[in-house]
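Of the protein chains in this complex, one is absent; all others appear in place.
The chains carry the letters A and B, assigned in the order they are written, with residues numbered from 1 in each.
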Amino acid sequence: MDRNQLIKWIEAPAKMAHKYSLHAVYFCTGCGIIEIPPAITARWDAERFGVLPAATPRHANLFLITGYVSLKTLRAIIRTYEQMPEPKYSVGFGSCPINGGMYWDSYNTIKHLDRYIPIDGWIAGCMPRPEAIFVAVTHLWTLIEKDMADGYKRYRVHYSEYRANQERILGALEWPPLFPKE
Amino acid sequence: MSDSLRDRLEVVFKDISSEVDVDGRLTVHANPASVLSVLGFLKDDGYDYLVLVSCIDWIDEGALEVVYVLSRYLDPADTDGGRVPMLLKTRVPRESPVLASSIEIFPVAEPHEREIHELFGIRFYGHPRLTPLFLEREYEVPPFRKDFDTRQYVEEVFGNVPPVGEGTQAL
Partner (left out) sequence: MQVLRLILSPLAALVIGILFLGLSRKFMARIQWRYGPPLYQPLIDILRLFTQRSVSHGVVFDLGIILTLAASFVIVLFLPFGGLCPMSGSGGLLVVLYMMLLAPLGMALTAGESANPNSSIGISRWFILALGYEVPLLLVLLAVMTRYDTISLVEIVAAQRSHTSSIATFPLVLSGVAYLLIMPAVMGLRPFEVVQAPQEISSGPMAELGGRYLAMATVQHALSMFIGISLFVNLLWGGASNPLVFLLKMLVMFALVLWVNAAFPRLRIDQAIRFLWRWPTFVAFVGLLLVVVIGD
């Protein structure tokens, strides 16, 4: 953790600020939500890393998708992700967003979350322990440091493909495209 | 108690059969046409709490079996020794599954029947809204039926979604 290295703050203050102030939108998907309260309460304190739960997506810059994503949940996830201000980072938590996990042959869950919203990193496990959240946060710091956590930029660039995938699975979407084609 | 109930049922309704299993649980088998009258009789008799409505797919026999689980709230004068639920079963053919809705007798059956319609395909006539409750997409074969191939469905629908860009990068 290089939070106390003043020289880095002077060189790249925005990057350091994004690393050490990751507020996660408290969106309770699936099974993994049971692992978030232990991580933010007294035993495994997440606030010392700068990670706090945020009440609304407008205040947040980290999105943890903590479990299986059914089709109804995917609708809510897309709306929440699009409301977050940029730069924003999204992390898939558990094995269900990665490849369907335990629900690999279910008729109602999506199998690869990466094809609908951009994901910066995955945490494997079913469910991962709270320590895994902290390992993921430190990995995310490294990614931010190297400018590799560019999920939001990919969303902008490939928006038409993401939207096509979303409409393919969910049918017609009630909200207009976030980045309209000029 | 359940024995006297059996006797009374068999007196009133000619075309039902019933059995009692080892736990003292009564199961009544009825025809689809007489389900509503049996439910009304049982409700007047004291089984006024519909716990749930469920469905079983007997694909080899070509029938869908709808199960009503009824119970009664605890009555201090009840010598039955506890709340033992009773079952009412009826079978409808798989090709054209239609059944009368039991909402007039038990209004609480509305979401249960909606779920069974969505997942098994049984049409309950008299139900005010048989719209989807859990599912977002349309399915040719209702998903809980045993001839619904989940693996093939998943490969067709979710496997054919193209990945975007280069996907997530490894660190």
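Everything that follows uses one rule, which is that a contact is a pair of C-beta atoms (placed from the backbone, for glycine too) under 8 Å apart; a residue touches a chain by one contact, two chains touch by 3 or more.
The structure displayed is predicted, hence computed values, not measured ones.
**Student:** Mind giving the shown chains that are in contact with the missing chain?
**Tutor:** Per the contact definition above, the missing chain touches A.
**Student:** So that we can see where the missing chain sits, which residues of chain A does it touch?
**Tutor:** Spelled out for chain A, the touching residues are 3, 13-14, 16-18, 20-21, 23, 41-43, 45, 47-48, 50, 55-56, 58-59, 61, 84-87.
Keep this in mind: only the chains that are shown with their structure count from here on.
**Student:** At what distance in angstrom does the C-alpha mean of chain B lie from that of chain A?
**Tutor:** Here chain A and chain B have centroids separated by 39 Å.
**Student:** Would you tell me which residues of chain B are touching chain A in their complex?
**Tutor:** Per the stated touch rule, the residues are 134-137, 139, 143, 148, 150-151, 153-154, 157-159, 161-165, 167-169, 171.
**Student:** Show which residues of chain A lie in contact with chain B when the two form their complex.
**Tutor:** Result: residues 71-72, 75, 100, 104-108, 110-112, 114-115, 118-122, 139, 142-143, 148, 154, 157-158, 161-162, 165, 168-171 of chain A touch chain B.
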